[in-house]
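Could you have a look at this structure, given as structure tokens, before my questions?
Omission of a single protein chain aside, the complex is shown with its protein chains in their original locations.
So, chain A:
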Amino acid sequence: MATGTVTRNPESAGAYSYSSQPRTVHQQQKYREVDTVRPCNIMYDKRVVRGNTYALHTLPASSQPNPLELQKQQETRRRVLAHKRAREQMRIHSPPPVEGRKHIDVQTELYLEEITDRVEEVDVHTQTDAFLDRPPTPLFIPAKTGMDVATQIEEGDLFNFDLEVQPILEVLVGKTVEQALLEVMEEEELAALREQQRIFEGNRNAELIETQRLEEQERRRREEKERRMQQQREALMKEKETAEKVAARAFAHSYLSDLVPAVFTNLSNKGFFYDPIQRNIETTLMPWLTSEAQKILDKKLTARYLLDTIIRRAVKRNLGIITPVPTPKDEEEPPATEEEPPSTVEGEQPPSTGEGEQPPPPTGEGAEDKPSGEEDKPSADKDKPTEVETPAGEGEKPAEEGGDKPVSTEEGGEGDKPAEEGDKPAEEGDKPTEEGDKPTEEGDKPAAEDKPAEGEKPAEDKPAEEGEKPIEEGDKPADVPAELDGEKSTNLEGEGEGAPVEGKVKATP
């Protein structure tokens, strides 16, 4: 259909000029022998990869070439170029042309060939015919086979569309309408619910506010009430305060009115306004005076004891020679004398605490009395030593002792007369107990006699050297020092206390 024409333009030859005479083109064969593909050694084939495939130069994964790599490549390229240039220079060239001439290329091949830049060409044209309208495809009519048979079907005989479609249509429409109704009803229901809910909510809100209003009202009322109560309370408190203030004022008035005189009287009573001279005498002179007196008396007392001891020793020495005949009268006397001093001492002791001056004189008296009593006694002993050791003396004493002390009676039971003497020491030894009893009889001594329990020892020690003698000595020393101690101590205490007590009494108000 399409006709291709090759024009060679022979007519238009005149319009062009040719450098060479036109000539027929050598008709090249369309098919060429594939002589270019020579069998080659694959050892030198570039397409065959030799060596490790890992070192194979592949395209880089990233589109951006590595700059380092790029540089390296450039360098190699440059190096190769330089190398090439160097080799070019190294090659032997034909000698340079003579002056005025120049080299030209000449063909040295066996056959001369025209050398030209122009590629040989052939113009070929093809022109298709204009398109014609495609005739319509004839209706495909299958080849007729078999016999023709016809059946007459009247309209509505076989298929009544309207009738047939009705149930399906009904279902379709019904379903659609049902769906639509469902959705509309749903929406309406929702809307109704919302409306209902909204109205209910409105009422609920109103009621809620009513509640809040009442709460608020209640709160306000409560606050008001509390405020009122607070006010009332404050008023009451102020009233009370005022009343108290008035009372306090009145009280202060009455209290202060007689405060000054009361203070003065009280202070003067307590001795704040004292006579300095009198006080000086009381606090300084009197204690000094008493202590001095005491010292003197002590000395005297010591001297007397010494004397007593001497006398007693003398008496003891003479005791074996004289057998005494005791008389009850004499017996009675010494105890009386003996009793006297303590009694006086005791009787005056209490006052000693009160008055600092008094004690010494009584002790003095007691001391005087005692020695006198002792003097009497030894004298009595001297005169009639029997007095002490007579059975009568025993009779009396054991009577006392027997009642009070079984020990002494036992001792008494031990023996004879020397035993009687032994009795005395026993009595001495028992003195503490006896003394413990004596107070009951005498009633005066207790303090004085109780103390000797301690004071006894020195008294006993002394006589111990002298054996059994110190019958009455033991008595005396035991008694007196004790008494003295007691007195002294009491005196001292009395004096010591006397002043402070006064001070205290005065200070307390």
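Remarks
The working rule: contacts are C-beta pairs under 8 Å (C-beta built on N, C-alpha and C of every residue); 3 or more make two chains touch, one makes a residue touch a chain; residues count from 1.
The definition used in the following text is that contacts and distances are computed from a predicted model.
Comparing "Condensin complex subunit 1 C-terminal domain-containing protein", "Signal peptidase complex subunit 1", "Transcription factor bHLH" or "Phosphatidylinositol glycan anchor biosynthesis class U protein" against the UniProt entry of the hidden chain yields the protein name "Condensin complex subunit 1 C-terminal domain-containing protein". Considering A:L208, A:L236 or A:L267, the position touching the chain not shown turns out to be A:L208 (whole complex).
Looking at A:D45, A:E75, A:E170 or A:E183, the residue that reaches the missing chain in the full complex is A:E183.
Taking the complete complex into account, A:E216 is the one of A:E216, A:D258 or A:E292 that touches the chain left out.
Touching the omitted chain from chain A are residues 172, 179, 182-183, 186, 190, 197, 199, 201-203, 205-206, 208-210, 212-213, 216-217, 220.
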